[in-house]
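One protein chain is absent from this view; the other protein chains keep their places.
Each chain carries a letter (A, B and C) given by its place in the written order, and its residues are counted from 1.
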């Protein structure tokens, strides 16, 4: 293998730049030529490809977002689009491809490999932590800390007004952002898709905690479960205690990555290049039990993520 | 004057604690007895009043919110409620009252003074900067920096996706948070109640800036003008460029106050006590041209806030 | 077991409060009486012991430092001191003791157990990450992120001046803070006690990187290796390139804990109480391969920490 390409695809996540940097510099260190591909799979199709040297990834490890841009590609979902992409990769001499993104991006990589024999390695870059084969995805730790910072601010104002505060965070199918930020933020209640939700119990807890003198009550809600506005309205109606909703939105995707995400991304980026050099393909890099691992990308996509029910139970006990 | 009271009322603002601290310690330093009143005017009516010593305001200067809690009081809006409040103040021997809050809180103070001769001084504590007699209110600088931090995060993700990003910030009648944060955040457009808004011009700018190669387009919108969701939808419809909305919400009210807000609050708190000691009443403390001032509270309430149109024009020039 | 005590000892670390909170609330949840002991082992000897209820640990999960205070105790190092401590524990009915701290604190706990049969469990609270039996100690992740934030600031000014910047971080025997923050911060060189240091190679790298157009050169140095001032002076002398030193000092011990540290502390605190309830003693709680574990405290103290040489090598490759 002499030339590899790297792209970011799908929703961006803090730490993607650290991963790109590691891919580029490890590749160069091993004697490879490294091509940066802009705007995800669209960038292959459109030939938005340029050679990267060491300085092209200088001063990016601490920046959020992705210098390669990202996009979702309709064209690439068609076989025709992928055929075109394959031809462009061949023209540019790209033999191995590192794809940084979530499950949709991995599916695209898998198809490139299955249909055209392109050697691909996936790196999990998504704030949602919704890939089952890896304990953590790049960007998750940063997103959780961003939510924590918002919770700290909400705590100030909720305490002053002695209100219930409902915070809606990202996570359509996977409640990990809500679970981790809720536990770390001392939230009184955490509502996630993976756990049953009992509205009456929630209201009982709010009323009791007010009675015990708690100055505020914080509820963290994963977006997959429903709207914060509606929940706050219902809580106020039933409990008679003022409730306010905040939907954190896209700020969760941005910001300078935490140390954890930068280190994870650096290790994963380096490992992805090594895998290509070892002649491997269709691998997804992950972290399991503190160790960098790699699994078959199809297997990775088929695994079902399980929520950490211990953390959920723990949060009930220690946020009482 | 031997005994004064202090309360916070209306929406909370970062720096209120620094103001409380300054009131208490200046009062004690001048030989006064200082009573803390909880939950705004309700706290007077309900007798939630306790003596404060120096240590009761230890380690609060850096905390958001207000240790005295805050509330809006329906009862105090009635003459009967205020009569009750006056009686409670008398019973506790409170001869002077420092009220930290916004225009609603000032109106309450004014009525106590007019109807019962209570000596009152107002300190402007509100993130909105919507009081005309003062250049800055306590909490405004912190709120602007909180919005800036959010804008930084949104810039990361908007740039990665090359999207338009619409951010809705607080400010019902006064667009200052949007104006200051927009100028400081390098927003391409700022939409505030005080300035005419031309949707077609906005779309032209977005299209042109995309054509010139700008990777993202940031629009800061004061809540008084309308909803961010709706605006983003219309922009996407007309320009064909992806647009996303974020409503920052209550996080703007929280957080550790900036140096500016803590210093402003400290000076204003000390000045409020001095005014009471000088026998003044019905004064609102402010800052004008860098100097701590005080004006008649009725006059303060009647003044019409003017927006800084120079800053608005400047932002158009330097965000091009 | 009906009554347990909890104390923090040695240098403080962000997340200690989250651990205390988890110990108290898990204890209460299991029907135990939980006593807080102030100022470490001194607090036992002096009887600075008070019963904790659920609200005594409200609103502390996000605060740095330790609400129980901490101290190093000379008296407790003597057998007489420990005898006194044991008597006090008996008088207060404390049958199990949770000690949050570093190796010195664990040694004290071990002696209490060995000499008097007190049931003890240790929780690793120290920013240095210098305990071999656990992958992470509480406070380490926060300290690394604090250093990262400082590195970001130094990068700005070093780049503007095109200087070499030497940052000295904590870590007397263990270079983990330097290693993790160096890798995450994109430091050009990391100097830690566990790795050989070649001054000439360092100077060659600095000169070469300047020649390749790098605008700044960042060196992270663990305090155990030597002084930053002296190193900066020698670099400037040999390379002729301006070099500046910064010793970060005690700010590394403070700050609101990260999500990682709060969650780790919550899990460890809960586990410590469970161990006491299971009748275990002389255990040190840790995290290994992502799982909460516990090991014999003497064994924990005798293990030799090994540095992650992969991360060290990786940093050389990707910071080139």
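Methods note: a contact is a pair of C-beta atoms (placed from the backbone, for glycine too) under 8 Å apart; a residue touches a chain by one contact, two chains touch by 3 or more.
Remember, predicted model here, so these are calculated numbers, not experimental data.
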item: Visible chains in contact with the missing one; value: B, C
item: Hidden partner chain, touching residue among B:1, B:184, B:203 or B:303; value: B:184
item: Options B:12, B:128, B:141 or B:294, residue touching the unrepresented chain; value: B:141
item: Residues from chain B at the interface with the omitted partner, ascending; value: 18, 21-22, 25-26, 28-29, 54-55, 58-59, 61-62, 135, 141, 144-145, 148, 152, 155, 159, 180-181, 183-186, 212-215, 256, 258-260, 262-263, 266-267, 269-270, 288-291, 311, 314, 317-320
item: Contact set of chain C toward the excluded chain (per top definition); value: 8, 12, 14, 16, 63-66, 69-71, 146, 150, 152-162, 165, 215, 244-255
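We adopt the following convention: only the chains that are shown with their structure count from here on.
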item: Graph class of chain-chain contacts, one of line, ring, star, complete, other; value: line
item: Rotation in the CA alignment of chain A with chain C, degrees, nearest 5; value: 180
item: Inter-chain centre distance, chain A versus chain B - centres from mean C-alpha coordinates, in Å; value: 35
item: Separation of mean Cα positions, chain C and chain A [Å, integer]; value: 28
item: Interchain centroid distance [CA atoms averaged], chain B/chain C, Å; value: 40
item: Shared-contact residues (touching 2 or more other chains) in chain B; value: none
